[in-house]
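All protein chains of the complex are present and in place, except for one that has been dropped.
Per-chain numbering from 1; labels A and B assigned in written order.
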Amino acid sequence: MWSLPPSDSVLHLLAFVALTAQGMTAALAAGRRSMDYVGVCMLGSITALGGGTLRDLFLGHYPLAWVANPIYLVLPGAAALLTILFARLVHRLQLAFIVLDAIGLVVFTMTGCDIAWQMDVSLPIVIVSGMVTGCAGGVLRDVLCNDVPLLFRSELYASVSVVTGLFYATAFGLNLNAELWTILTFILGISFRLLAVRYKWEMPKFVFKEDER
Amino acid sequence: MWSLPPSDSVLHLLAFVALTAQGMTAALAAGRRSMDYVGVCMLGSITALGGGTLRDLFLGHYPLAWVANPIYLVLPGAAALLTILFARLVHRLQLAFIVLDAIGLVVFTMTGCDIAWQMDVSLPIVIVSGMVTGCAGGVLRDVLCNDVPLLFRSELYASVSVVTGLFYATAFGLNLNAELWTILTFILGISFRLLAVRYKWEMPKFVFKEDER
Partner (left out) sequence: MWSLPPSDSVLHLLAFVALTAQGMTAALAAGRRSMDYVGVCMLGSITALGGGTLRDLFLGHYPLAWVANPIYLVLPGAAALLTILFARLVHRLQLAFIVLDAIGLVVFTMTGCDIAWQMDVSLPIVIVSGMVTGCAGGVLRDVLCNDVPLLFRSELYASVSVVTGLFYATAFGLNLNAELWTILTFILGISFRLLAVRYKWEMPKFVFKEDER
């Protein structure tokens, strides 16, 4: 995430908002596991930054965003700690956080695509880079909380990321007006995600129980 | 895995077969956890590619194989999705998949050794590189399924990889006929693994229960 071109200042601002929001919802997950303040802070940072970190490792994109700008690391960690004070409030504002999380998903996905594109990889890898950036932090959070990742089990989340990435990446090839395309992608992604949450759209599940063994 | 020298075309073909097979068996694991289609697809890709990815990260071997050739990513993911349709069949063909999995273990191990060797590391690291390539994908699969990795608990799996790697690596030093040695290693590895499955050879376990605490 986050090594956005300076022109994309709105996206940049939204990325900060999203980092904060992800740190805060991760703090609630930490609280459900009765972690201590260190765990809350770390889980916040890892959830918010895990996706971008994995993407940078996969692409060999050094220095990592948070190594170059430690503020990315401090922000979600601090937000997670603050959440301890306002847990009830954060929980009650669930709806707001669903929106903020959707913003994070879409903005991180777009940033992931941007960075991959700058590194001159093929189109499928641009999409995967967007998806890893948008989704992998939550997978790390669930693994550290000792859960099967939510991403693999329910809701349209990765799918939103893939659709957003596909739509966004089309623009790279077409030389369209970049700002217009960014706004369109953003609206599409957010709408898709919020509709999916509202109407409980879900991927079908694959349930396999063997008889023997 | 998989950045095989073009001459090793048979190994290359076998690697494709193994990627497919690993994606398919990972899909069954996903089905046992009732994951949705996204989870099935991702778990398939992660299981098949995780070992090679970790090896590339450890050795600083960029670009990663699947970044350079996205087909490596698509193949096991697609195979995993197809498995949803044929789950019963795949399960009934258990024996065939044990053989395919053994092929994967041996082929990935050999590729891991090849790549490490090209990067001029010491012999122990060549062996470790083979083992990581052959075994780490299954560890990631088990962690994401919220299990203690099977690799750490039972069966001769990592040991087959180490023995295969040791035998294979001996050739590097000896300047033997490369093709002959490749075939010999392949036969040795497969036989060892299949005998271990057939006769239920196992590593002894270390069971430690403290009285107090």
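Convention: a residue touches a chain if its C-beta (ideal position, glycine included) is under 8 Å from a C-beta of that chain, and two chains touch if they have at least 3 such contacts.
None of the values given here were measured: they were computed from a predicted structure.
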{"item": "Residue touching the undisplayed chain, where the options are A:57, A:93 or A:150", "value": "A:57"}
{"item": "Sole residue of B:29, B:75 or B:151 that reaches the chain not shown, by the stated touch rule", "value": "B:151"}
{"item": "Touch criterion as defined above, residue of A:27, A:100, A:156 or A:197 at the omitted chain", "value": "A:27"}
{"item": "Contact partner of the left-out chain, one of B:17, B:74, B:99 or B:121", "value": "B:121"}
{"item": "Interface with the undisplayed chain - residues on chain A", "value": "27-28, 30-40, 42-43, 53, 57, 62-64, 66-67, 70, 73-74, 84, 87, 91, 143-146"}
{"item": "In chain B, positions touching the absent partner", "value": "57-60, 121-122, 124-125, 128, 139, 143, 146-149, 151-154, 157-159, 202-210"}
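We take it that only the chains that are shown with their structure count from here on.
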{"item": "Gap in Å, rounded to a whole number, between the CA centres of chain B and chain A", "value": "30"}
